[in-house]
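All protein chains of the complex are present and in place, except for one that has been dropped.
We call the chains A and B, going by the order they appear; numbering starts again at 1 in every chain.
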Amino acid sequence: MFNLSANFIFDPLSIFFIFVILIVSSAAALYSHGYLKNAYTFPRKVFAWVLLLIFVCSMLLVVTGSNLLVFIIAWELMSLVSYFFVVFDFQYNRSIQAGMIYIVITHIGTAFLLAAFLMIYQAAHSFDFIALKDACHLLPMQTRNTIFLLLLIGFGTKAGIVPMHIWLPYAHPQAPSHISSIMSGVMIKTAIYGMIRFIFFILGITSPWWGILVLILAIISCLVGVIYALMEHDIKKLLAYHSVENIGIILLGVGLGMFFVSMNLPYLAVFALVAGLYHLINHAIFKGLLFLCAGSVCKATGTRNMEKMGGLIKRMPHTAVYFLIGAMAISALPPLNGFVSEWLTLQAFFLGALNTLGGTKVFLGICAAMLALTGGLAAACFVKAFGIIFLAQPRSQYAESAREVSWSMKAGMFILAALVIIFGLAAGSIVKLLIKVSAATLGVDGSALNLSAYNLTLNLQALMPGPVGKDSYLSLPYLAALLVILGAIFFVIYRLAKRKSLTYKTWDCGYYKVGSRNEYTATAFSKPFRIAFSFFLFPYHKTQKVRESFYHVKAFSYETHTTPVFKKYVYYPLLAWILKFARLLRRIQPGSIHLYLAYIFAVIILLIMFINKF
Amino acid sequence: MQEITLIGILISTCLMVVAKSLLALIRGFRWQSFFLFLATFLIAWKEAQPSLYIIAGLLLVIKVVLIPQLLYKIIKKIKVGQGLGLFVNTQLSLFFVLLFAYLAWDFSSQLIVYGSHAQAGIIAIALFLVLVGFFLMVSRITALAQVVGLLVMENGLFLLASAVSGGMPFFVEIAIFFDVFVSVVIMGSFVYRINKFFTHIDVDKLSHLRG
Partner (left out) sequence: MIILQALVFIVSAPFLSGLITKIKNNLRMRQGESILQPYYNLAKLSLKSEVLSETTSWIFKITPYILLASSLAGALLIPLFIYPAPLRGIGDFLALIFIFSLGRFFLSLAALDAGSSFGGMGSSREMFISSLVEPALCMVVFSIFLQFGSTDISVFCGAHQITAASLIGAVALFLICLAECARIPVDNQETHLELTMVQEAMILEYSGMRLAFIELAAYIKQMVFFFLIAQLIFPISLPAKGNFIGLLFWGLWYSGRIFIVALITALVEVSLAKMRLFRVVDYLGFAFLLGIIAVICAVIGV
């Protein structure tokens, strides 16, 4: 019965995801050769390789399975293998803890997925995607809404949408860095694949509120993710929070696509989905790159705390360049790839607003503005990250003794950094390809959407049937060329002028010595944000003075923290409630076998009496 | 003829319920198994099924001879007191058992709408055996009583199977016999172990192990 073509699907969407998985994982695999060296014993290294292999295969299975059973088995396998990676450094308590949080939450998500799958299965009596698709279109509205919500929660948990993001900043940083890059870059994207596959393809979109709900969740994810990232000083956790943010941006495209489908604007839906998919692959690349760089930095310095780094640009010049490229991309700076997808997403919002009425326009505009805010905050966050980690003077002994990493790690980073640039400059051709993917997924003829390969001219006549509008332009190669030429001109001018240049100490206000203790810290950098967003972060600080006498303070310590809102107001109460309930349940579990037998016996007797009644 | 065997089963079961010592319990079980053997033999004769003869023979060998023998041996080996340890005293137990009998009868008469009266009786008694077996497991403290209770339940299931469909498929039946036998052996050794470690076989006291 097992038939290859019946259980696997290789449509453009799957192929796109296979591509995403393979590029990031191959770079990460190359990187891991150097990363694992000198850090683990030989058997653990072998174990890591085997797990990596299984992990990648399971992800490939997830995106190619055309059968509910294949899908769910691969999905579970993926979760389990990644759990092993989270607890890979099992000697640390926090690894075990992170693994616990991860495995529990991921299974709660899977439970929701299973519920949705069972409901779908009940309609179709088949596991095959095509059959499911036909059956789902006959389902009543109410059922479809329920299935949609279940799917959203289930996949949202894996993707890390707020408020189900809670596991992500624990689990991702705890895994070895090359795995963090795969988890953040690729694994959470499989949830997006699931959403597209099950909601667009199988379930079919009916109500506009689906799209709007996804948009709202996405906006919240963006903002929450980036604000928490700003507050974070653990470099890998910072990146993990940025994954929450970027998943939000991807979902903006996807949610907009849902909305347009339900509004019967197929071409715009294709376009919005293109924006989402473009950001998906971009995020896979640059987040993969950033995690690899973070891994290099952590390996070189032996710490993940940014406040202990600094001045690494002189000690690790290659890593610094790669990290800068990644940081520019994630901050959506032209001419790199993050800029293109953010531009496309904003355009999708704008074009959508042209085609809707009244309040929806304002809503879409505000969504776009929030996306812009996210972009600004992300840029601030990466100025902080790059500035504190790589610039100025080393802040500790760890950073002082850092050395550049080995060739294989550099090679892994180089591949992804090159891809960042390529995906920026070749935006036109990539958008063309993505239009094919997205049009095939939505079942729309995409050939009407023509974009020239060098310009991203949005041909509005093709995109929309009725309303007025004029084309918008963006050309990445020309833009890059313009920037480079102008920069080169000024460089030449500077060189021709040839003024005397001398090197001296940083200006110290006449103070005798400026050291690394005078530098701005990450905490200080993020202080304005902490205060501006205090309505959400609830920052508090502790000060402690050690006095010799009333007049002489010998030591002074200052700590500042932010309140983890979701943990404190959502998860802790939930946990407390569950524990209370469990304690109640424990009362009927005294440990006596007789009592347990009596429970069963009583149930049987009751059943018999119950049957006798009817 | 069949009625007599059935009544024999009933009575021997009641004997087990009122038994206060382990030896009496096992004796009751032996009688019960014996009457069950007779009933099976009669069914086999009536329906002229050779496989049922074999099963009846196995019943005789294993449940009437071997298992009680084994249980006796265990008792002798672990030198426990003869007391069963009752949660529910014998009078009250008898009252409960009568209630079960009523329930089982009520249930089986509903279950068999078109079946013969005699068959309804067999099903009622089979169900009754299951319930009593369970009741013995719940209300007796020592671990050996639990073993016997399980065996009684198994007897009930056997009776039900042979009454409704003229016995389960032959191989299944054989497998079940071996299963039961092996399980008794294993449980016996467990009881022996428990006794060795805790110097008693009161299952009730296992609750002290709870964390």
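One rule holds in what follows: a residue touches a chain if its C-beta (ideal position, glycine included) is under 8 Å from a C-beta of that chain, and two chains touch if they have at least 3 such contacts.
Just so we're clear, the structure is a prediction, and the values are computed from it rather than from any experiment.
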In the full complex, displayed partners of the excluded chain: A
Given A:51, A:216, A:514 or A:595, the one touching the chain that is not displayed: A:514
Absent-chain contact - pick from A:80, A:131 or A:353: A:353
Residue among A:93, A:142, A:264 or A:506 that touches the chain left out of view: A:506
Candidate in contact with the missing chain, chosen from A:207, A:303 or A:472: A:472
From A:50, A:118 or A:532, residue that would touch the chain that is not displayed: A:532
Contact footprint on subunit A, counting only the chain that is left out: 311, 313-314, 324, 328, 331-334, 339, 342-343, 346-347, 350, 353-354, 358, 361-362, 365-366, 368-373, 375-377, 379-380, 382-384, 386-388, 390-393, 455, 457, 460, 467-475, 478-479, 482-484, 486-488, 490-491, 494, 497, 499-508, 514, 516, 518-521, 524-529, 531-532
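The rule is simple: only the chains that are shown with their structure count from here on.
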Centre-of-Cα separation between subunit B and subunit A, whole angstrom: 62
Residue numbers on subunit B that touch subunit A, as the complex places them: 87, 103-104, 106-107, 110, 127, 131, 134-135, 137-139, 141, 146, 203-204, 206-210
Touching residues (chain side subunit A, partner subunit B) in the complex: 590-594, 597-598, 600-601, 604-605, 608-609, 611-612
